[in-house]
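Removed from the display is one protein chain of the complex; every other protein chain stays in position.
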């Protein structure tokens, strides 16, 4: 998963992009980058790790101009090297070009073979580089036409931001798999508005921008000194928003496709309580796995008429590296981040609500930890269906063999987790939950979603776009720092 | 506020102390330190900033031995310099001695004058150094007697850990103002138990230790190869636990004086709903200021029969330094950390629950931010009385003139915050809330608390120990890095 | 100026390359990089700054395999960004390829225009990237043929090392402008020798390798598991070794073109004393500007029969950044690095010997500093002709307007420096000096050098290869970090 942010026409473009990336930090902490332009040249800074650690005031001062794009990146197959950090910036015949990409191209292998056969060289392990080659090779005159010609040869999921000396171009793939939305912000001097574009609307909140609307499926938005212009260069495809954005990726205070992520998650929790109830009783308590399970747990508790409690306390001070003791400590890895709150668990039948189970190892530790803290029963409730299939559209999921649900029944999972029961929300339940919510804002007129409106391949194995799994060796030939 | 941790008889004493400090990190992020001993010498490492950033595996490898003490420090008057980081370690006639201190001595100025007049030199700005001078000057033979003689000359709040080559001595002041508790942990090899002591019980959870009991008021616990021995060298005083530990300082998963901090805070919230109700209605919603206001908000919502929602979303990626934009962004400083969740606020009458109001500036931004997100009404509820008086017992509170409640009535505060109403919990309400809870564990037999059982000077101005405010110049003469 | 190093068939290839770069550090301190291969993939690490600071043992551990190339880079027009650090590594149709380049292409602008017009993208500001594009586009089968085809389209100065999974290819341009030499090192296990290639022979000394010979003009050396093979794919050109390698760039303990750099410099000094004598006398003393002027000063003193003394003491602790006092200190910038040794200067007529004068500002400070230390006369002697023309073959010289000798006569320079006299060595004197020395080693049979054997454009303006000065804007469009 990655996050992108762009702004045009703001006197503090790089600073605003820094803040926007800060608000999108949950979408990727492996690397971050900003490229700005003063209308004549492009200026870039990229860094491993988080935005805050890698961008000093001095770094930001090297990024002049009133337009900029930025990117935060989560670890993916390309490997954790600075050269894979984005935005990717190049010079070519028409000038300079920087690109920030959230998503994944499914025909990347074939594209790369074709481009390499023609003599192209690759300096990164990223599929984004193929897009840039295609743009550079296009014979079209206007940037938007070159981008359109390039993307017609591309398949997969993409929310893309391009920056040149003169404009920002934002493109969302025809199925709108990854989110992307538009906003605007008033300039203090009263000289009009700056236009902003971001993966999630929460990035607008931080900088005081107004949410305008989602970028439409297959839409290309061109932002320049002439204002904002919209084009639809691609053949239409059925909308396929990644349903996992609702489940986990997006921040709860974001609006995606016209609905509040928080409200969706709460609705998931309510529906989950209906589909997978637990016997009522005074000794029942509903606790979230914080922070991602929190809204669903509130919804579950509300529907189950059981008290909602913070039964697991999350530490705010957990970082990346850690010194492991030689002596085994029970549930150690999880305990650093989460500690059971014995006062609300002891003697209780505990429903613990989480958004998903990937490998099951963490969930198993959590179940055992809760039981050690005195719970009489531990009931695991998951606000999405079993995660059985890998994602090929930009999420760094494990292989099938690592996904516990791809080889275990729910009862086998229950047994592995040592839980008293395990219950998942159904796919239908998810879709019904979203349908039940009012659509607001720019998407108010959109049709109500159905299961067909989403990509739910990770649950169903029903992939909306065919793909060839990449040979890892192929991409990683050059392992460079 | 500070946190202390000690362990005796564990093969990985420094690693365990590192973990214990990690669990106590909320009590101080300015500096951290560990001193260990192998029975012959003492080994120390101290660092500015957080435990995780400042202790590498290589650093821990320089701390051998099966006994260690550690300290995390919040910024105090001594100034943010490494030399003020603890544990403080010295050599003196009897060998080596390291000390970790949570609290503050109220007669420190007089002590220092007396000691300096005698020829003592001070290398830190900390009152802890006076304790060490007094110990070194004692003519008593046994360490415990020298410590007792030293502490008899000292007034104020202290939870102290001493480490020598041979023993750990833990002491809590006669009024037991700052928390301190004992635990034990089984050694993997089956060779018995290691004894642990910490500011809060949550530190035991992380390392898999068992909570045994709170250290009693005025108790001195001596831990050595001979086991654990307890003495009561001081004249008894009425118990005066800092009530703000219940309100804010302690982690919710800790037990303090036999009650769960989480349960206390929830009870505060319930009582607050009774004392300071808001008109009921379908459009009422109760939201916490996360994370500290969370348990009280759950309690308030429960009693008010109004839905509890996460109306403010907290960012996990906020650090210390930040790049401020030149253009003003509304509520910017707060928004970096908290973003309103419009979906649960818009069109609602919002009760926002927080633990306390200090200067009022942050609360004012929060109120405005919630109203900007569409709230029809904003009712501020605080799960403690107005904070009117500075603390002289170890908390780094602002001066009176900065405390909004020391110069403003509740209605004036409401007006400043631009809230529709503001309601504080009464001191009686607090005490009743604690009384209503069952006392568990080692403190099960203790008498039920009354208002007299607490130090509530920050609310009442009723200081249990007289003090002379320190002249800041006096302590800061030598400003050294 | 840059330095390159390569090794094939050594079990510690990356470590040896690290050491080789360490020995070549004087050729560039801006960035350093190593790419190694295990026969299947390439592994890279690049860093800003010096080799020692940027390569930790952990970094070296990420560079497996028995073959590697490395590069140290001096600041050039490309700008000081990590992306411009070398070796440059790419993937293309035939696998992976890494390149390390010392030199500069004179037709780079035209090449880049042609390649961009074809659709090529540039991710660095370096001319080396054009070479890689040309190789990738070649239809030839064998790497050596692709390299030859690419380099036939290229003009300028280059000593190049290429690394693929299977081989190292070393190429020196037909005029042999930049140095490059071959060596071999015995493997401890007795399993034969590893082949090494480096900008200067001093890199062989450090790792215990044996100097074999210089790479010949226009020679391509292919080193693989099959051994070392030599080809001459280019039309022959007259040899044009950069004469400034003798004057300044190379380390004195290196052999270049069969002569010792130290001996050459001493011979320059002797000849300089003959061409530009100073009145003899007991009060005459000859001092070098350390360290570069040292051998020439020894030669000058020897011929002039005047004592050689260390009249300027060099500090070993000068780094890059420095804190300048607000108050002016006389000769401050130079004094940090050099301090006059009053004891050997006071009351003397001082001949100060340096290798060249660029802007004249430093020389002026040195002259004044020597006079302040009590010298009766200060005579500046330079062991090369006036530097009047910029270099287009890989040296980062200032523009003409900054070169004092391009706009000032020797007497005007004397006046600016406030010296009693200034004397430069003639170009003829330089060539005669080299001719006078015995040629050793692999180049023993080479013809004696004449002025035609060298590139001396910086002195004479006689450029052996035509060039178009690059438009700086052109290369720096994308300013990226």
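Going by the order they are written in, the chains are A, B and C; count residues from 1 in each one.
Criterion: a residue touches a chain if its C-beta (ideal position, glycine included) is under 8 Å from a C-beta of that chain, and two chains touch if they have at least 3 such contacts.
A quick note: this is a predicted structure, and the numbers were derived from the prediction, not measured.
Contacts of the undrawn chain with the visible chains, over the full complex, involve B, C. Between the chain not shown and the residues B:136, B:228 or B:318, the one that touches is B:136.
Among C:143, C:207 or C:304, only C:207 touches the chain that is left out of the view. Contact with the chain that does not appear here is found for just one residue of C:26, C:112, C:246 or C:303, C:26.
Remark: the omitted chain is touched by one listed residue; of C:30, C:214 or C:263 this is C:263. Set against the missing chain, the residues C:48, C:336 or C:410 yield one that touches it, C:336. Where chain B meets the missing chain, the touching residues are 35, 41-46, 59, 62, 82-83, 88-93, 95-98, 116-117, 119-123, 132-133, 136-138, 473, 476-481. One chain is missing from the display, and on chain C it is touched by residues 11-12, 15-16, 18-19, 22-23, 25-26, 29, 50-53, 55, 57, 60, 187-188, 202, 205-208, 251-253, 255, 260, 262-263, 291, 294-295, 298, 302, 307-310, 313-317, 319, 321-323, 325-330, 332, 335-336, 339-344.
The definition used in the following text is that only the chains that are shown with their structure count from here on.
When chain centres are set by their Cα atoms, the one at the greatest distance from chain C is B. Between the CA-based centres of chain A and chain C the separation comes to 49 Å, rounded to the whole angstrom. Across the assembly, chain B contributes no residue in contact with two or more other chains.
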